[in-house]
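Dumping the structure here so I can ask a few things about it.
The complex is shown incomplete by one protein chain, all other protein chains being positioned as in the whole.
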Amino acid sequence: MLQPPTLPTNYTVKPGQIKTSTGKTLRTEEMIINMGPQHPSTHGVLRLEIVVDGEIIVDCIPHIGYLHRCFEKHCEHMTNYQQVIPYADRMDYCSAMTNEWAFALAMERMLKIEVPERVEYIRVIMAELQRIASHLIAIGTFGIDSGAFTPFLYAFIDREKILDLFEMTCGARLLYNYIWIGGVSHDLPPKFIEQAKDFIKYFRPRIKMMNDLLSYNEIFVKRTANVGVLPREVAINYAVSGPQLRGSGVNWDLRRDDPYSIYHKLQWEPQIGKGEMGTVGDCWDRHIVRMREMEQSLNIIEQALDSLPEGNVKAAIPKRIRPDKDAEIYVRTEASRGELGFYIVSDGTASPFRVKARGPAFVNLSVLPEIAKGAMIADLVLIAGSIDIVLGEVDR
Amino acid sequence: MTPQEILDILKTKFGEAIVESKQDVQQPWICITPDKTKEICLFLRDEASLQFDYLSCLSGMDYGNGNFGVVYHLFSMVHKHKIVIKTFCAKDNLQVHSVSSVWGTANWHEREAFDLFGIIFDEHPDLRRILLPDDWEGNPLRKDYKVQEFYHGMRVPE
Partner (left out) sequence: MEIVQTLLANEILVSVLLSLIPLVFVVVYALIVLYTEMKIAAHIQDRVAYMRTGWHGTLQPIADMIKLLQKEDIIPAQADKLLFRLAPFIAFAGTYAAYAVLPFSSMYIGSNINLGAFFLVAVGSLVVVGILMAGWASNNKWSLFGGIRSAAQMVSYEIPIALAIVIAVMISGSLNLQEVTKFQDGGISNWIVFGGPLPLNQKLMLLPFTLLTFLIMFVASIAEVNRTPFDLPEAESELVQGFNTEYSGMRFAMFYLSEYANLFTVSAVVVALFLGGWSSPFENFMTGPVWGIFWFVAKAYAFVLLQIWIRWTLPRLRVDQLMYVSWKVLTPWLFFCLLAVGLILVI
């Protein structure tokens, strides 16, 4: 029944086009609004400078850096490589496990360390649990952006259960320092497998419930379908990654296409947006890709739990890591938000010479001005929400 | 396609612009001159046998002793091969040709390199600071960076 009129994307009323009844031209001008850094829908301290014509956005300029904490500079001042990991945690604080893993993996590849098989399994379990937790935040806040408050709290109830699992493993709930170079800090606690399986059993029906409540809600579909369409070519040109890239219909997942760890041994499918409710690459596609990825993550965790081998959880690594002089490596992993890469250059000393973090949110956000033009203010909120940025990682 | 083959293609096409390359390291790289980055990158993107459509990462570098550089990590989604492109420049001539017209993603990466290293990207559409305030002094990731003492009357902690 609700069929909104399709908006012309290039719609603007130019000054001097509106005439009053007496024949005079009415003076109209565009309004510049600051959205953020203190705004509930910018997911942190993002500032969007938007030029609007009524409700329609003519231009959108993101300003970032309000949460800049000199991650890269700090790395150069560490006394050893292991110290970087707690900092990496704080980049994308909604998905700390995957950050740690990316850095640890980069160092292991640089030093050619083979980690025990049990470690690989534990890491996969942790990373996939973290992916679910991170996607839950993304979905919940996306619900708030669209005006539905309740799904947010449901998502947080479920996320809490994952955080409980993390807490029993490493004592921390948000920033873990769990995955170390060459292993993990602790072995899994005795009841972990049991409780993780309970969680999987509990969570599958919750995904369906969330879909019923939010994803297939008529109003939600009307709000998100055909909004913020990110075409395939633009997505690739802007090096967008993760659910946002897959939402644009690109079948690309680093876990499969640039394999690391044991993902090639497990059965799972990358989910892509198909444009079921509108155009491929709209907000709804990005949302549903996240919903479906959670199911896939559950499959991965289930298989990893079933075939978890016994063994040591730390590889033998030198106490003081000194890579070769001029050794350099770029390693990319599929974090919750997309391609998280670390470019590490060594000068032969115990501290890194240069660390560049290529965060998915930073790159994904850079495409926002491209897709925001011609949308309405209410859409901009949804587009920003569907990009799923974490300012901690955008600003580093 | 292996890095050696990519190097051969580039050498026959651009000759002089390819300065050096290293093939016996973990991730082989090719070094090009800073004024030719755009042409070479455009070629890398559009050549049917290469098709590097995905600029994964662009990092500014300070190698110390006044040597700067930019490192491009390129991947091809079609052919699934990868290459590292480097370009070096000296401190007194920090000019690299921008590749943001080749890959949209380079825009913000280059702004970041400009912000933190002071590398100037020619023909960049919008070369402003991105992470630091507009009126910040210096480029923090340079090896010889000294923190400014005061910022708007506030003492900057060491």
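In this document, chain identifiers A and B correspond to the written order of the chains, with residue numbering beginning at 1 in each.
As a convention for this text, a residue touches a chain if its C-beta (ideal position, glycine included) is under 8 Å from a C-beta of that chain, and two chains touch if they have at least 3 such contacts.
None of the values given here were measured: they were computed from a predicted structure.
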Result, missing-chain neighbours among shown chains, is A
Out of A:145, A:282, A:334 or A:347, the sole contact with the unshown chain comes from A:145
Of the candidates A:222, A:256, A:314 or A:373, the residue in contact with the absent chain is A:222
The one residue from A:89, A:253, A:379 or A:395 touching the chain left out of view is A:379
Note that chain A touches the absent chain at residues 1-5, 7, 31, 33, 39-41, 55, 143-150, 153-154, 157, 213-214, 217, 219-220, 222-223, 376-379, 381
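Going forward, only the chains that are shown with their structure count from here on.
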Given the complex, residues on chain B that touch chain A span 25-27, 53-57, 59, 61-62, 71, 73, 75, 77, 80, 84, 103-105, 107-109, 116, 129-133, 140-141
Touching chain B in the complex, chain A uses residues 64-65, 68, 70, 72-73, 76, 109-110, 234, 236-240, 250, 252, 257-258, 327-330, 332, 339, 341, 343, 345, 354, 356, 358, 362-363, 366-367, 370, 395-396
